[in-house]
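Take a look at the following structure, please.
Removed: one protein chain of the complex. Kept in place: all other protein chains.
Our next item is chain A:
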Amino acid sequence: MALGSILPMTNVRLAFADESQPDFTFAYISDSHIQHIKGTEFVRNWDRGLERAVAEANLMQPKPDFVLYGGDIAQLALPQEIDHGLEILSELNYPVHYVMGEHDYYLDNGEYWSKRLGPQWYSFDHKGVHFVVLNSILTYDSWMNKWSSGEERMGVMAGLDDPRGSPFMVGEEQRRWLKADLAKVDKSTPIVVASHSPLQKIFKNWNFWTEDAEDVQSLLQPFDKVTVLYGHVHQIQYNQIGNISFYSAMATAWPWPYPRTYAQAGNLMPELVIPMNRADPFFERDGTGWQFIDINDGRVAANYSLTENQPRIVYFDKERGHPVDAEYAGIETAPQLHY
């Protein structure tokens, strides 16, 4: 009797020790920018992008364990936009973990989003991996309070290139929470952090940037295996800084030009990045898509599923110690030459 009850437990523990970090897959969908026109009308183009990602994720085999949504469900954070986006996302056959984007936030400090989806930052554990979700799109209080209305503030922040905008940040309160959250986690446990803005500095003009990125990175560096997944940039990017691997998400709505295409400002795009092909405007969904993430031994392989183009796989290369796209490395097709 005693033996019988111990045995299964031992078995479980042994199995866990043998394979302490089992492989699994989750889907990663981001930046749908559901945009209200009037009445019950929404911009058809953006609806289609999200509907397509949802339909494709539902067809995945093997099934993903869950879905990570990378932020910017809405265009102007309107309740009807968030509701419409969540209605489309409710078709997913999997649980979804949500990240806050600036297009969900600046109308009402993310109040409606939180009412529908809960806390703006949190953590959870899944099959031996510690997941952390951050709200990285906060900004200075002085900036928050300088507008005559939430609508005006949202309108300014919604313009990617609007010079009246303000840099994104995680902020001190959340960094304190993160420090406490990570204090409970063993340094050998793989960490996956999901944020909306890149937790690194790439291009300030378009907020491909987090003002306190270094402070957040320094909380993550002590861990052996750290991955940051981010949205916002609407394009494929990846990078390695110390122990931290970075992978971005494509948007379901529309692709963005790479920062180097702006002739009036420099940028810090990681040299590793092999850009996506330039989008063909005659194919509405070109340059958009979604991704699924394979977790293998605590490391990430990001599978980019492009709607009108060949898929790409960017994965952590153990020998080189950073993410690579082996298939694309070395090939330079004309459409990849952004200028």
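Definition applied: a contact is a pair of C-beta atoms (placed from the backbone, for glycine too) under 8 Å apart; a residue touches a chain by one contact, two chains touch by 3 or more; residues count from 1.
Here is the rule we use: contacts and distances are computed from a predicted model.
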Name the omitted chain as UniProt records it, choosing among "Osmotically inducible protein C", "Pyruvate dehydrogenase E1 component subunit alpha", "ABC-2 type transport system permease protein" or "Cytochrome C".
"Cytochrome C"
From the listed residues A:Tyr238, A:Trp254 or A:Tyr315, report the one that touches the chain absent from this view.
A:Trp254
Have a look at A:Val96, A:Met144 or A:Leu160 and name the one touching the chain we're not showing.
A:Leu160
The one residue from A:Asn45, A:Gln240 or A:Asn296 touching the chain left out of view is A:Asn45
Hidden partner chain, residues of chain A it touches:
35-37, 43-45, 159-161, 205-206, 254-257, 261-264, 278, 280-282, 284, 334, 338-339
